[in-house]
Structure formats: C-alpha cells, structure tokens
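Structure in structure tokens, see below.
With one protein chain withheld, the remaining protein chains of the complex are depicted in position.
Take a look at chain A:
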C-alpha cells in the first residue's frame, strides 16, 4: 500500500505542457529520489503533491495521498495536510525564511496552527525541534532572526519547520544545492536521521545522481516532463537500461580528454603570488570600540605555470573568491605581492593595469546574470577588446568576435542574437568566448559549471580542456565541486579559513588528503561510484 500514488498526471501552465503522464508512488518509510535536469518537471511534480501550483496551472490525472484525492481536495483540506502530513524543504535557504519573524515564531507557527496548542507549549516543541536539527537553545535561542544565521543554519530551521509535526511525507526539493559539500553532507545526514526516526517517507529531488544514489531506496528519472525510468536505485543506476539514464550517469562522471602537460611548457611561471593577505574591517560595535579586522586571505603563496590548469577548492567563505579578485586586480591585497606575466599588480594604477588585464579574463558562475540582456552577442563578446593597444575597426571587430564564437563551438551568425535566445550552456559558451577574445594567458573561472545541468556541464568541461590544448591558456578553477576539479585540473590548492592548507597534484591530494580540511572536503563530496558500491553492499549484506 503506497502512501503517495501519482497516476497519469499531466500538467499544463496556460498553453504550455509541463508534465505528461507521470506515474510515481512512494511507500511508507521509503526514500524516493527524483532526478532530472532543469526544466524536467521535478519541482512541478512536487508542488502538485502540495497543491501549491501557480495560478494558471491545470492538472489532470490522479494524485492520492494517504487515501485523499489531492487534485479534488478543497483548499481547507489541503491546508490541514500541508505542514502536518506533508512537509516541504526548499532549495534556497537564504530566502526561504521570513526575514521579519524570529526562527522561534516561524517554527512554532505551524505547530500552533495545526494542533491548537497554546503559545508556550508550541514554543517548547519548537525549541525541542530546533535542538533536534542541530540548533541548540544556548547558541540559537528562539528569538534569533534568520539574518543572524548562516545558510546551513537557515536550512536547518526550514527542516525544523517541515518536520515539526512529524509528517508522513517529507518533500525536499534540491535541499543542498545552494550549500557547500561539507554542509551538504551534514544536511543529508540530518534528513536521513529524521526520516529514520519518525518513519517518514522522503521525496528527495536532486539533479545530482551521486546524492540520490547515496540517499534513495528507489529512483525516478525525469526528462521533459516525463518519467524516463523508475526502479530500485542500485539497479537503475548500475544497469542503466534506459539510454537517458546512461547518458546522465556518464555526463556526471565525465572526464574530458586532456593532453598531459608538456614538461617544457610548465617550467615558465605565469602567475606568482607571494605572501598575499587581505583584511576587511569589521564594523565597530560602538564608536569607541577598537577597530578590528577580519583576515579573509592569510599569507597565501603559490605559482602557476603557463598553460597549467589549477583548481582552488574550499568551503564557502574560505576566501577563494577574495583571492581570485586580487589575482584579477579587482581588489588590492593588504600585504604581499602578485606577479603576473612579469609585472607586479598590487602597486599599479588602473591605467597601468590595462596591458595585464588583456591577458587575464574571467568566467563567472551565472551565465544568466553576467550579460546585459539588451545587448547583442557581438557587443557582449567584443567588450574586452577595449583592452587592446590598437582599437580594432568595426570590420576587424566582427572578425575577432566571429573567431571567438567559433572557438567555443558557436557560429559567427550568432553574434546578431540577444542572450535570451540561447540556452544556459550556450550562454556559458558566450561568456567563454568573451574571455578568449583578447587571447588571454590566464582565465580565472569562478564555479563556471555549477549552475549547469550535468550533460551541459560535460560539454563545457570539454570546451575548457580543448581551449587549454589549442590556445595554451592557463586556468585557475575556483570550485567546491571536487569532481570538476578532478576532471579538468593538474594541480589543486585546498583553501581553509583564508590559508592554503594543502597543495599538490590533483589526484594525489584527493586520493590521499593529508589535512583535516582536505579530508573533510573529500569525504563529503558526493561520488556516484562510491555511493552505488555502498548501496550494493548494504543490499547484499542485509
């Protein structure tokens, strides 16, 4: 007898078909993984169960939860179900909590609403629940506001809200996507424990096969609003009967073909960072308090050879991005020096930096946010050309843009289009084209693939590898995703609390991490093969 049974569910929003004939069932106490790329309809499936769909959405089919016909249930009945029998955890912890209410109010609110207990009792239960999710009263009293908590802590509050009344079904929609790997592992552990303790069912939505392989008993794979394959997680992901499943699995462990770095090539230093430190002033508690500062980057030294590909990994807030900004001369170090291509950067004026800027470019995480939507691709890609000593004329400019677009696998005719006409992966190609147009010697890539789906991610990684081989450009990859670091870099630096704590050959460091910080990252990083191996052992053992 299943707790939740979805049969032939179809959904349209206005005229657009979103879901087609979805079948899905979840047994009591079962963990169901729902996997798919963005736009595959995972979240809409979940919102249908909660009946929290957008206004224009029309659903057909049958959704039965605990004997209740959800699609036909009146709003009042749904309000009784939501938060009591079905709890939901969302992707973005930074915005999921009401900023003007204390965490105590927000957890207690659902308890009071559903059980009708008085305020002190509800608060006592909220306190116990927050304690359970790892926010002890002493450090995190009920009177805290969300803005006083970090992302991981806020996600714990959201989980406390969702689980406060021990729902029969917990829906977690990409609950860890916005968190770093160490936090991800902690939150997944917490979810697993809560589900076990309370015999809840869990619908875990994720784009990450490794996470699902680690957590889910059964897995459903969706694409374009349809179910591709469903079954036991271990069997589905190892046998890979459906071609799409195989493609997803391959893409998520994809390693681009890369040329071994030639010995002669790497001898010449391109970038040398010596003893770099960056302090930020902390706002003073009162006018007369001593001015204090926070050391974001602490005495970092390393060097990068021409054509080399190096990863900078670490947890969020460890100083990776601050270091990258100083290398790109967007921020000045408090102490230490940076040499790029034979020039020092830290003491130059903006005018003097121009020749160096031409040789270092940047690719950001978000291919949506980094373009002005009102400019054509030609203008967007040509942007860095003002760094050249000789300004190219209009004809030469178009030639250069066409060349850059072809380098990244787009066509010259794409320069007439606007960014919204491209998919996420193509947009990331445009931002790479913008980076290579000045023929730089170094590209700093800040989480360049973490906003992309696995299949697109594989293609972009191939492109990075290809450009490295053909143009000899060096990379500094900033990422918290060790799979990406492993796939595309020769060397890695592990950063922790502003310091480089470990550095070396990428595979050597990840296979045998020496420091605590590196070990924590490696242990927490989701790994599809490892997760499947452990799942198989568990199945055969018990």
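By our rule, a residue touches a chain if its C-beta (ideal position, glycine included) is under 8 Å from a C-beta of that chain, and two chains touch if they have at least 3 such contacts; residues count from 1.
Definition applied: contacts and distances are computed from a predicted model.
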Quiz item: What is the protein name, per UniProt, of the chain that does not appear here: "Cytochrome c oxidase subunit 1", "Xanthine dehydrogenase family protein subunit M", "NADH-quinone oxidoreductase subunit J" or "ABC transporter permease"?
Solution: "ABC transporter permease"
Exercise. Identify the residue among A:9, A:22, A:70 or A:97 that touches the chain left out of the display.
Key: A:97
Quiz prompt | Absent-chain contact - pick from A:36, A:87, A:307 or A:513 | solution = A:87
Exercise. Spell out the interface residues on chain A facing the chain that's missing from view.
Key: 50, 52, 55, 75-76, 79-84, 87-88, 90, 92, 95-101, 106, 109-110, 113-114, 145, 147, 158, 161-162, 286
